[in-house]
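Missing here is one protein chain; the remaining ones are kept as they sit in the complex.
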Amino acid sequence: MIEAQKLCKEFQDKKRGKIRAVEQVSFRCLPGQIYGLLGANGAGKTTTLRMLATILKPTGGTALVGGFDVVKEPEKVRAHVGFLSTATALYGRLTAQEMVEYFGRLYGLDNSTLKRRIDEVFGRLGMDEFRDRRCDKLSTGMKQKVSIARTLVHDPPVMIFDEPTLGLDVMTARTIVGFIRECRQQGKTVIFSTHVMSEVEKLCDTIGIIHNGKLLAEGTLEELRHRYQQPDLEEVFVHVVEAAA
Amino acid sequence: MKARNVGIIFRKELTDTLRDRRTLISSILLPILLFPLLMGGVIGLSILFIKRAEQQTAPVMLLGAENAPELVRQIRAIENVEVVPPASDYVQKINDKKIQAAVEFAPGLEANIEQHPDQPQSITVYWYEGELRSRKTLQRIQKAVREYREEIVKARLVARKLSAADAKPFEFEQKNVAAAEKVTGNILGFILPYFVIILCLTGAMYPAMDLTAGEKERGTMETIIASPATRGEIVFGKFLLVLLSSVVTTALSILSFAVTVIVGGGILGRFTKEFVIQVSARSTATVFVMVLPLAVAFSAALMAIALIARNYREAQGYIAPLMFVVILPAMGSFIPGIELNATLAMVPILNVSLLAKEVFAGQYPWKMIGLIFAWTCVYAAAALWFAVRQFKREEIIFRT
Partner (left out) sequence: MRLHNIWVVYRKELLDLMRDRRTLIGTFLWPLVFFPLMTVGFGQIEKMVSQKAAKREASIMLLGAEHAPELAAKLRETEGLALVPTADDSVQQINNKKLQAAVEFPAGFQEKILTGVEPPKVSIYFYDTEGRSERAVDRIGKTVDQYRAEVVERRLGARGLMTGLLKPVDVRAENVASAEKVGGIMLGTLLPYFIILLCLMSALQPAIDLTAGEKERGTMETILASSVGRIELVLGKFLLVLSFSVFNTILSISSFAVTMRFAKDYAAEMTRGHAYTINPKAMLLVFLIVLPLAVLFSASLLTIALFAKSFKEAQSYTGYVMLAAIFPALISILPGIDLNAGLALVPIINVSLVARELFTGSFPWGLMGLVFASTTVYAAAALWVAMKMFQREDVLFRA
């Protein structure tokens, strides 16, 4: 489960002064559910997700992820989370297998468990043919699969994705979407951010619209369409954002 | 902080670095092999040129040769000296290196030697100060004159029934009583401390930049930050690799340098007959132990600074000036006559340089050793603390 409690993040910018990237964001995501964080570039999606993954420290509020407090027990949080973002690249000179093994070990898996998990994940994602190929020699789709394998190797109960299909072609994006669905089926708690409306419509149980660091609207697709009297999600989004301006 | 995680991270960084073949070759292998070869080549050529210059014939002009026929005969007999006809423009010719020297005999020189034995006479040799061949020629002429003089003196003594002892009542000679090890050590202690310190620094530079700014550039920094490893574990894992690189580079470079010098054989004239190159194992080990905390300090400091950069290029911009901050105190070993005291023992880098100089020469001032070791450890610890702190700062890790 993920429970964000009045999360705040302030930055000090040399030229622009104090910036509030995330302001008082609270929401909840239950196991077996997918939460979609929808917003434009710079809205605060990435910052929020980073706080949940304990990469950034909140300047106010806190969050419970997988039952642990991000501020007080960040290591335990990280051990129970699989995090994927556009900035989590691969080590070019390691092979696909070595890449996943590295993180598996850091997650504390012993050798036999690690081997088992890698075989499972690689098999499921269809990665066996490029197991021993160096990461810098893989195509974009293959690279994304390796990244996913990395996030999965320790079978975390919580999955956090930041724009997972950015820049991917249609076929690879479909694989990713299918994979996210599987996570939900397995009872994991999933949150992902995007600005692709169709993905949100297809996948999410709950949708949160974030703009200028604030969570402006939250609910299921039906609830949002009804509340704002708009035919589809894109119209809802535009309406909500413009109203807040 | 779990040692296990530090180990995992270190192992991965090691594998990764060893696979970066191209940069390994150019930043590590090449300097280790090339510089000794370069130095060896240059020194070898240098000796070749000097020998060649010695063998070339040196044109010499004699002015007033009629005043000293005997001496002139001896000068003509000097090997490689070619006497050219006298002319008035000898100064110009010397300047233009057309002749190496001009010898002037005052009128009636030999006649005076014969008839006025109490009066010392002199001849003037005009030369080009500082020029290699001119100097060699001057030395040869001086030698010929010395021989001539000794013969005359001998004749005079005999004529007056004096003995050689009247001319030279006693002799004195200089004898070196320092152990071969100490003599070698003195010479080594001059340049080696500087090299060791610089190598320590350069050996750490590349991996320090690659593992921090390089990671940011490649986008893999966030990946490792999101893992369960703590910042401290990440820093130590990387730091250990940087330290290893520094130590290995230094050791290999010194080794290849030593091999070049030994193989080069009689490079420095001293190392031919009397002196055996003997490096004391004890002093080498002591210096190694002294330099280790310095390597730690360098590795940690370089990492902390490189981390500020957004990419490799920027990291270079921060680190390159650092080289000079280190080079100057490292040169401490070049300055003769500086002595260690409690104050200098506190100055980082300089203290190690001066101490290494003494240790190489076989001196073991244990109090100083302890003091400097302690101070360097303090600086190393401070650098490590600084590096860990840097890694915890979000604005540095995520600088874009």
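A few comments on the model shown:
To keep things simple, chains are lettered A and B as they appear, and every chain counts its residues starting from 1.
Definition applied: contacts are C-beta pairs under 8 Å (C-beta built on N, C-alpha and C of every residue); 3 or more make two chains touch, one makes a residue touch a chain.
Being a predicted model, the structure only gives us computed values, none of them experimental.
Here the chain not displayed is in touch, across the complete complex, with B. Residue in contact with the omitted chain (choice from B:3, B:77 or B:177): B:177.
Listed by residue number, the positions of chain B touching the unshown chain are 22-23, 26-27, 30, 34, 38, 41-42, 45-46, 49-50, 52-53, 71, 90-91, 94-96, 102, 109, 113, 117-133, 138, 141-142, 145, 148-149, 152-153, 156, 160, 162-179, 182-183, 186-187, 214, 270, 311-313, 316-317, 321, 335-338, 361-363.
As a convention for this text, only the chains that are shown with their structure count from here on.
Chain geometry summary: the mean Cα position of chain A and that of chain B are 58 Å apart.
For chain B in complex with chain A, the touching residues are 5, 8-9, 12, 15-16, 19-20, 218-223, 225-230, 394-395, 398.
Remark: chain A residues 11-12, 53, 55-57, 75, 78-79, 81, 83, 85, 87-94, 98, 102-103, 105-108, 150 touch chain B in the complex.
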